[in-house]
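One protein chain is absent from this view; the other protein chains keep their places.
Note that the chains take the letters A, B and C in the order they are written out, and that residue 1 is the start of every chain.
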Amino acid sequence: MNRNDYDNSLARQARRLEEYVKIVYESVFPQVDQLPVKEIWDAQKIFITGCGDSWLAGIAAKPAFESVTKIETNAPRAIDFSRALSNKNLGYSPNTPLVILISYSGTAARVIECAKRASKYGANTIAITNNPNSPLAENCRYCIHVGLPEDGEYQPGLTTYNASMIALFAIALRIGRIRNKITPLEYEDMKKELLSFVSEAQKKVSEYEERAFETALKWKGLKAEDFIGDYGDYATAFFGSAKVIETFGGYTTYDDSEDWCHINYFLADPEKIGRVVINNESSPSYDRMLETINAVKILKSPCMIVSDAKKEAFPETMEVFTTVKPKYFWMNPLIQHIPFDFVAGYIAALKGETGFRADDERYNSDLAKNRLKSGTQILII
Amino acid sequence: MVFIKDFEITTGKNSLDNITASVNEAIKESGILNGIAVVETAHSTAGILMISAYGKEILDDIVKEMRRIIPARINFSHQDAPEDSAGHIKSALFGSSVSLIVKEGKLLCEGKQDVYFAEYDGPRNRTYSVCVNGEKEG
Amino acid sequence: MAYMETVKLETVYEGMHDVTSDVQEIVKKSGVQEGICVINCNHTTASIIITSFWDKRGHVDIQEELDKLIPMRYDYHHDFDTPTDAAGHIKSAICGTALTLIVHEGRAMLGSSQGLVFCEFDGPRSRKFFVKVIPD
Partner (left out) sequence: MDHKDYDSELLKQVRNSVKDIRTIAENETFEFIEKCVPPEVAKAIGNILLTGCGDSYCASIATKPIFENAETSTKTGMVPGIPTAAFRNIDFSRFYNTFSGWNPLTLGRNALCAISISGSPARPNEAALRINEHGGTSIAFTANPEGKLAGNCKYVIPMTLPSYGLAPNVTSYYSSVFSLTMFALYLNCCKKNLTKAQAEQSRKDLLKYAEAYDEAVMDRLSKQAFDLAKQWEEDGVDCMDFVGDGADYATAFFGSAKMVEAFGGLTTNDDSEDWCHINFFIKDSDHIGLFVIANEDSPAFSREMETIQTAAAIRKHIAVITDAQESLFPENVTVFRVPKPDSVWMHPLMEHIPMDFVAGYIGVWRGRQPFRNGEEPYCEDVNAARFRASKIRVI
């Protein structure tokens, strides 16, 4: 089995991790530095929303926003923000809440609907997109263009996910700096650390790739993948599950460390389910997740762990991918999805699957094609 | 004869750090007996001040008055952190360099006034320089 | 018999909204000829003041001078909401939120240049104030 015969979109993007992060970094920070001071000071609550990977980027960036800006930050589902959110959260004060809306193409109907609802209440809205004259950008007060080359290979991918996260980190740092929650020293250090953390991670990418290919060979025949992660790491878990579905359409499920013990512990054929656990020493639920990992050991499932802790912290039967330990823990979700991205990409290549069922016309009919853009938009006031 | 020495300093928030010792050090090192010593910082949100050497409490008064005159408002035209925007104004108004007379190898203001590094947007890593210009012999 | 009404208005940022006609109308509707008219604005970041209505630019001066006196500093002790809100509380406390006018011959007595102005110190917001006309 020669790995080079099974190259794939996710693997190619993972190898260019640092390159893309730099492009987005150079593009977003100057734009974010233009965000006006008064509205940043008016924001008493922050919502980050989007669909699919964009929504997950919001969940992944929650720890960053809460640590750096000290403002209550929520990452609701787009459908919940636009339709279910009680309107007591909106319009109670000028320019608040700050609503950050993410859509790479800027055309996702639901996210535009969220932007319209937020604007109706005088909330401050910032779009994160790669298309500055998209309908989303038009419906938002400010637009952060992530600056990725148009023709890049991003689907199925991780580049737009990382791009959204870098833009979110930039906004969080700007808010933290303006509201004096982080000192000028910390601000400069965090900006520098963001790049050095990614370049350190880039050095380990080829090691991840080799080991991930071995895992892919072992896991190719499994019935399903089950992902476990808490809070910010729940996004990394959910992202892994989304990649499985996008690349080879496999069965997956995901949960947090506590609820997994109450529900997914009972899944049938545990030996045929590959578990992917994200557990960082820097996480407040690190000790709880260790207990969950022991329960996984009891089930004798094939298990892969992504962690900033050393291999020795975990049962030896488990495949541990130790990632670079960041100075600021909230940067972990930026790179901790890489190991499993390789696994998903290689399993798909080994199974001969094309991403997004491109070869199956049922998935590419007109109805299927504009399922995200068309559809009724309703304004709940 | 011109002698320039650079210094580094890590400041705190609203800090006023007495840097007279480093000015004397530069003068001694230069060997210059009579002339002037210019103390300057190239940062746009910091400054160099000469403050009476008679009491620490004066420093608190100075910091409070500076903040009263130039409050760290959120509606400055300059779109940066309030302390940063106010810092630019303070630095411009209160000056970022002083020239001190050196007489017989010593500062004229020795014992009466001290030289302070004023941090208007800290904590930060800062640099400043002392340029001693004059003659060595009497 | 006393008569009361609520006036609702949508303010703008640093808005100075002339509400003299609203109040006079309520006094007229009350039918009270001689008595007093109490005006209450129960907000903590807004006020109702009496000032000249001839030159609207004068209203801008009031907001600007208040802003100089009470800058929108970020380091107020009250930092639960926003700096604008913190400064707004002080401006509102200074400018007051309750007024009483004399009603004579069916009208609230105001000087030839006096007008009632609703000052918004933390807008835009939807605001309301109460006018109660009480006969002698």
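For this structure, a couple of remarks:
Everything that follows uses one rule, which is that a contact is a pair of C-beta atoms (placed from the backbone, for glycine too) under 8 Å apart; a residue touches a chain by one contact, two chains touch by 3 or more.
Because the structure is a prediction, the values reported are computed rather than measured.
Considering the complete complex, the chain that is not shown touches A. Remark: the omitted chain is touched by one listed residue; of A:107, A:180, A:199 or A:253 this is A:253.
The missing chain, though absent from the display, is touched by one residue of A:67, A:107, A:180 or A:199; that residue is A:67. From the options A:10, A:28, A:51 or A:235, the residue with contact to the chain not on display is A:51.
Touching the missing chain, out of A:171, A:242 or A:338, is residue A:242. For subunit A, the residues touching the absent chain in the complete assembly are 51-53, 55, 63, 66-67, 69-73, 77-80, 83-84, 86-89, 110, 223-224, 230-231, 241-242, 245-246, 248-254, 256-259, 261-270, 273, 284-285, 287-288, 291-292, 294-295, 298-300, 330, 353, 356-357, 362-363, 365, 367-368, 371-372, 375-376, 378, 380.
Simple rule for what comes next: only the chains that are shown with their structure count from here on.
One finds 49 Å separating the Cα centroids of subunit A and subunit C.
Looking at subunit B, residues 74-75, 82 sit in touch with two or more other chains. Residue positions of subunit A touching 2 or more other chains, listed in rising order: 38, 41, 179-180.
Subunit A meets subunit C in the complex at residues 38, 41-42, 44, 93-94, 96, 122, 179-180. Contact residues of subunit B toward subunit C in the complex are 71-75, 82. The touching residues of subunit C, counted against subunit A in their complex, run 13, 74, 81-85, 122-125.
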